[in-house]
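One protein chain is absent from this view; the other protein chains keep their places.
So, chain A:
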Amino acid sequence: MGYTKDQLLARLQELKIDFTCYDHPVVLTVEEQDKKHRLYVVSALEGTKVDMKNQGFKSKQSCYFHPLTNDVTIVLSSSNLDKFLISIGKQPAYVDLEASPVVGKDNPPDLAHLVPSDTPISSEQPVQNVTPANATHQNNAPKETGKAKPKVQGKGAGNSQSKVDKPNSATDVEKCVNDVFDTFMSRFFLSEVSKKLNLTTEELSSKLDLDGLRGLVAPELESTMMILKSASYTAGFEAGFETMLNNGLKGCPSRK
């Protein structure tokens, strides 16, 4: 369900967002993609050393964007940009791109809280114009990491769709164990215990061997969760079986 440039421009007009529009030949651009295949729209002042964030935008009158295609540029003010972003349910955040905070074990990336935790289920192909021998403004090319990455779904995955987290990662026990451990450890245990002990969370976590702890706890957690998964599956299986037995197809809701 991708949108076209024209649909986008029409929507901007609907929202009464003023902009100017320029057609031009396609220019080389680079796409970035993080491990969870989330797309970050990075907009920077011309000439800024782009390091993924920018404060300078905030009050600018003329911001330039490609509206889903790289042979057109539209220009609008940042307040109009905000208007559009809010209309599609995204909260704009302005940050200082030229600041370089230290990111490490005890300092999680400072923008992490802005990132949605879920991952997109489908990755659409936006409309694109390709010039020969150029990189395209294409959002979905998976980052090639050579042999390090495990199997590509060889059969039937011949398109260039990236490998997104599948919707059924909810039944992935290993992932769940890690999520639970991280939530429990970093969000609750470290913060609560460090308060009680009058330490900062950084001090406390440096005293603890968190990876070692994870190694100790993981088998236990994993076993418990796998059994829960099996029990849930079993209950569902039973329910499905009984539904078909007693009510046939009528027992299942229609999706139409």
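Heads up, the rule we're going with is that contacts are C-beta pairs under 8 Å (C-beta built on N, C-alpha and C of every residue); 3 or more make two chains touch, one makes a residue touch a chain; residues count from 1.
One rule holds for everything that comes next: contacts and distances are computed from a predicted model.
Only one of "ATP synthase F(0) complex subunit f, mitochondrial", "UTP4 small subunit processome component", "Thioredoxin-dependent peroxiredoxin" or "Tryptophan--tRNA ligase, cytoplasmic" fits the UniProt record of the hidden chain, and that name is "Tryptophan--tRNA ligase, cytoplasmic". The chain that is not drawn here is touched, among residues A:Asp71, A:Glu202 or A:Glu222, by A:Glu222.
Of the listed positions A:Thr171, A:Ser191 or A:Ser206, the one in contact with the omitted chain in the full complex is A:Thr171. In the full complex, chain A contacts the hidden chain through residues 147-148, 150-155, 157, 166, 168, 171-174, 215, 219-220, 222-224, 226-227, 229-231, 233-235, 237-238.
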